[in-house]
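The structure that follows is given in the form of structure tokens.
One protein chain omitted, others in place.
Note that the chains are named A, B and C in the order they appear, and that numbering of residues resets to 1 at the start of each chain.
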Amino acid sequence: MIFTKKVLNHGFVHLVDMMGSDDRVLDAARVSTGASSKGAEQDRKLIEYLMKNRHHTPFEKIVFEWHIKCPIFVARQWFRHRIGSFNEVSGRYKEFQFEAYYPDEWRSPGDTNHQGSVFGVLTDSEDLELTKQLDFAYKTMKETYYNLLELGAAKELARLVLPMGQYTEFYWTVNMRAFMNFISLRDDAHAQWEIQQYAKTMRNMVTKTNRIPLSWGAFEKHGYGA
Amino acid sequence: MIFTKKVLNHGFVHLVDMMGSDDRVLDAARVSTGASSKGAEQDRKLIEYLMKNRHHTPFEKIVFEWHIKCPIFVARQWFRHRIGSFNEVSGRYKEFQFEAYYPDEWRSPGDTNHQGSVFGVLTDSEDLELTKQLDFAYKTMKETYYNLLELGAAKELARLVLPMGQYTEFYWTVNMRAFMNFISLRDDAHAQWEIQQYAKTMRNMVTKTNRIPLSWGAFEKHGYGA
Amino acid sequence: MIFTKKVLNHGFVHLVDMMGSDDRVLDAARVSTGASSKGAEQDRKLIEYLMKNRHHTPFEKIVFEWHIKCPIFVARQWFRHRIGSFNEVSGRYKEFQFEAYYPDEWRSPGDTNHQGSVFGVLTDSEDLELTKQLDFAYKTMKETYYNLLELGAAKELARLVLPMGQYTEFYWTVNMRAFMNFISLRDDAHAQWEIQQYAKTMRNMVTKTNRIPLSWGAFEKHGYGA
Partner (left out) sequence: MIFTKKVLNHGFVHLVDMMGSDDRVLDAARVSTGASSKGAEQDRKLIEYLMKNRHHTPFEKIVFEWHIKCPIFVARQWFRHRIGSFNEVSGRYKEFQFEAYYPDEWRSPGDTNHQGSVFGVLTDSEDLELTKQLDFAYKTMKETYYNLLELGAAKELARLVLPMGQYTEFYWTVNMRAFMNFISLRDDAHAQWEIQQYAKTMRNMVTKTNRIPLSWGAFEKHGYGA
């Protein structure tokens, strides 16, 4: 079941482990009424009913363990989700390998960019110029980071020059309820394009495990809290 | 791995499932420094270091799924623990089977019972009289509960006469960190004797699984937050 | 601002204190964009936008302190809400004054009582008979509770005979986001009638304080997560 997908230029998502099943959700839902299963069709209907009516607690029986590598500006959006457990690389104790994110295509502010979601168009030469500037700045930061270390700065201070585009890594333990909330907010046109790629990838991976077809199917059909 | 233990006269604890391992804890701890394992002895030392210095987040990588049957007054103490997921029998939708808790031995208020933890001694005949009174009240409640249902009361109102000693059932998903907090507070002389029995039983069960010998061993040695 | 309302036969809700304001919500929302207020109409529109689009975090700036007295079966539903702080009377340390809830009107199971929300009708004489039975059982429990105490039982064991209809008291600290979630789930036809009365009363009280007219108005208009 364990597998990995690449995201962006240096990132990945890795589904390390998973606990629970559709049966576990059904048990949790039915403990309240004391009912027992009346067959596959009724099971499917019950799970759809739970999702549609936002009885989300039974979905907390399913827990995911993820390993993620993403740019720091993406991680900063991720860590706002408080229900779940994070363990991240520390720039205090680990010397970072300088690895940074480059956009394939640059986005520019659009006419109606309320919430930043509609963007204007740039020409190829503008794209090229932006990437050149980004690359130059990244190279300066990289060089300075290693210089500071060599000159005797503690890692926790040398990192002052690491950019928001630098990659970081973390483990994330999260139950299905909080994960649905994450997916519904981050695989959404209002989210920044980069975190959307992570959310989309994880969404597909959960589908492909086929471990919770009823629960995940109900989420895909009814959404979370919409 | 899945097993069940009886607790009190009608209760049980059932370890339904478990996610994670000592290796998962080690991975989560080492992601911060980027270090890798240097053998079993170093692994043990790292886990002990984490526990002793209260770096508890890596232990959130381990998750338990429990199924519990206990009296309502015990469940009321249990549900005060907010980090974790509960799904409980509902007296609105399920007709309860009247089953109630009888103490084997009665406790009486002691001299210095600050926090109710030191108790006086009762004679056998006093014990007998208390049990007789309890039994009479329970029988009245039981009879009334079924009468109310038969006379047409909704389950959610008939239950008004169910006693705090009535048994209930629930599923509990909880990570190891919150579970250690529960065990340290409830397998403790200040906790009520009845919930202590649940905490002690679960503590032994986790030991017996032998699934997380380093992490659980470190907890047994250093305690949680003491 | 502090006031109290009676609920059910012996219960109450008391709004002890409140922190925050519409301005605080606006500050929290605008810190993200760095914008400043462009007048009252724009303020109202921004708060409505936040509510409608489920950007709920700025509403966490508003915090309520409540003091509640309600039957134990209602408190059990209440304590399932995990975001917030509860401090409740303890039957281990306090001798309860026996006070229990009597329904004014009994509800009976209806034809289509999925989720228990549609009920049948009982005659006056049926109502009378149900109340008589309830009263008899309550009296037995009350007498037994005091007998057990007098015969030397510890309070924590004497309470085994206290019914689910017994009143309890607690303080509840809760931010507006979690409070909206509570109100939307409990002032709802699917919730049990008794907890609906608490939710409705608190909803009116917050309206009457007029302390957060924009935020509360937006909730009343757009709902929470619907």
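The working rule: a residue touches a chain if its C-beta (ideal position, glycine included) is under 8 Å from a C-beta of that chain, and two chains touch if they have at least 3 such contacts.
Please read these numbers as outputs of a predicted model, since none were measured by experiment.
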| item | value |
| --- | --- |
| Among C:Ala29, C:Leu134 or C:Ala199, the residue in touch with the chain that has been omitted | C:Ala29 |
| Among A:Phe12, A:Tyr49 or A:Phe119, residue touching the chain not depicted | A:Phe119 |
| Residues belonging to subunit A that touch the chain removed from view | 71-73, 76, 79-80, 82, 86, 91-93, 100-101, 103, 106-109, 113, 115-116, 119-120, 122, 126, 129-130, 133-134, 136-138, 140-141, 144, 147-148, 151-157, 159-165, 192 |
| Those residues of subunit C which, in the complete complex, touch the missing chain | 16-20, 24, 27-29, 31-34, 57-58, 60-61, 63, 65, 85-90, 93-95, 169-171, 173, 175 |
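Everything that follows uses one rule, which is that only the chains that are shown with their structure count from here on.
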| item | value |
| --- | --- |
| Averaged-CA centre spacing for the pair subunit C and subunit B, given as whole angstrom | 26 |
| Centre distance in Å when subunit A and subunit B are each reduced to the mean of their C-alpha atoms | 34 |
| Touching two or more other chains - residues of subunit A | none |
